[in-house]
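Heads up: the structure comes next, in structure tokens.
What follows is subunit A.
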Amino acid sequence: MKRDPRDLVRYTAGERINHWIVGISFILLGVSGLALFHPAFFPFTMLFGGPTWTRILHPFLGVLMAVFFVFMFFRFLKNNLMRRIDWQWIGRIGEMVDGSDETMPAQGKYNGGQKLLFWLLALCMLLLIPSGILLWQVYFDFSVEARRWAAVIHSAAAVVMICLIFVHVYAAIWVKGTIRSMWYGTVTRAWARQHHRNWYEEVTKS
Partner candidate 1 sequence: MTNHWVDIKNADVIIIMGGNAAEAHPCGFKWVTEAKQHRGATLIVVDPRFNRSAAVADVYAPIRSGSDIAFLGGVINYMLSNDKIHHEYVRNFTNAAYLVRPDFGFEDGLFTGYNADTRKYDRDTWDYQLGEDGYVQIDDSMQHPRCVLQLIKRHYSRYTPEVVSKVCGTPQEDFLKVADLIASTSTPDRVMTIMYALGWTQHTTGSQNIRSMAMIQLLLGNIGRVGGGVNALRGHSNVQGITDMNLVTNVLPGYMKLASDDEQDFQAYLDARSPKPLRPNQISYWQNFPNFWVSLSKAFYGDAANQYNNFRYDWFPKLDQPYDVLHMFERMYQGQMNGFISQGFNPLAAVPCVQKVREGLSKLKYLVVIDPLATETSEFWADMGDYNEASPSEIQTEVFRLPSTCFAEETGSYTNSGRVLQWHWKAADPPGEAKPDTDIIAGIFYTLRRLYEDEGGTFPEPVVNLSWEYGHPMEPAPEDLAKEFSGRALADVADAGDPPVILAKAGEQLSGFGQLRADGSTACGNWLYCGAWSEGGNLMARRDTSDPSGLGFYPDWGYAWPANRRVLYNRANCDMQGRPWDPTRATIHWNGSKWVGNDVPDIKATAAPAEDVGPFIMHPDGVGHLFALKSMAEGPLPEHYEPFETPLPANPMHPDNPLALNNPATRIFAYDREQLGTADKFPYVATTYRLTEHYHYWTKNVLANSILQPSQFVELGQELAAEKGIKDGDQVKVMSNRGYIRAVAVVTKRLKQLDVDGRKVHTVGIPIHWGFIGVAQKGFLANRLTPFVGDANAQTPEFKAFLVNVEKIVPTAQA
Partner candidate 2 sequence: MASLDIQARSATTTPSPGVRDYPDVAKLIDISKCIGCKACQVACMEWNDLRDVVGENTGSYQNPPDLDAKSWTLMRFYEVEPEPNRLEWLIRKDGCMHCADPGCLAACPSPGAIVKYSNGIVDFNQEHCIGCGYCITGCPFDIPRISQTDHKAYKCSLCSDRVAVGLEPACVKTCPTGAITFGSKPDMIDYAVDRVRDLQGRGFKNAALYDPPGVGGTHVMYVLQHADRPELYGLPQDPTISPLVELWKGVAKPVAIGVMAAVGLTALFHYITRGPNAVSKEIEEDEERKAKEEQQV
């Protein structure tokens, strides 16, 4: 449903569902993971039916997220290939952070920062999935040394990923008019023109 027929479709329903499955499982994973990572967060285990349930559920949530992350990865891959202009954009990210993005190089569907985030998240997942399997000792029996490495890699990658998602979420909040694109799929033309001018040109040309 379009609020305004002139609004531009940024995400299809399928993409939104995929995003939110990944998003929700990420939140659950983050919370349960932190609960097992640091005693300060251990009370979070109560959200999952207790500590043992937390231990049981976390890896299954991980599988869920991994599968849908892979779908999402391939859905969004084409739009996230890094181009020279993206690097230029990243080079001038200070201006963006300052809040004056109108002078920044015109961007396609995703700006350089978003693309970089995409690749960093993918890298985190690339580390989290195998290390998570190594640690899933109920079903897998790997050497103790491998599990030690896995524990370090898994927690480091998870922390990085959490920070990246903080940035991701904050960016969505900060840039007004963005969140609706993941709620009902559309953005205003003005939003698109300001933040993703090339994409705007592309989708309004037709």
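Here is how the candidates were picked: all candidates are chains of the complex that A comes from, given by their letters.
Heads up, the rule we're going with is that a residue touches a chain if its C-beta (ideal position, glycine included) is under 8 Å from a C-beta of that chain, and two chains touch if they have at least 3 such contacts; residues count from 1.
This structure is a prediction, so every number in the text was calculated from the model and none was measured.
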Complex partner of subunit A (touching, any copy) among 1 or 2: 2
Contact set on subunit A toward candidate 2 in their complex: 6, 35-40, 42, 45, 51-52, 54-55, 97-99, 101-102, 135, 137-138, 144-145, 147-149, 151-152, 155-156, 159, 162-163, 166-167, 170, 173-177, 188-191, 193-195
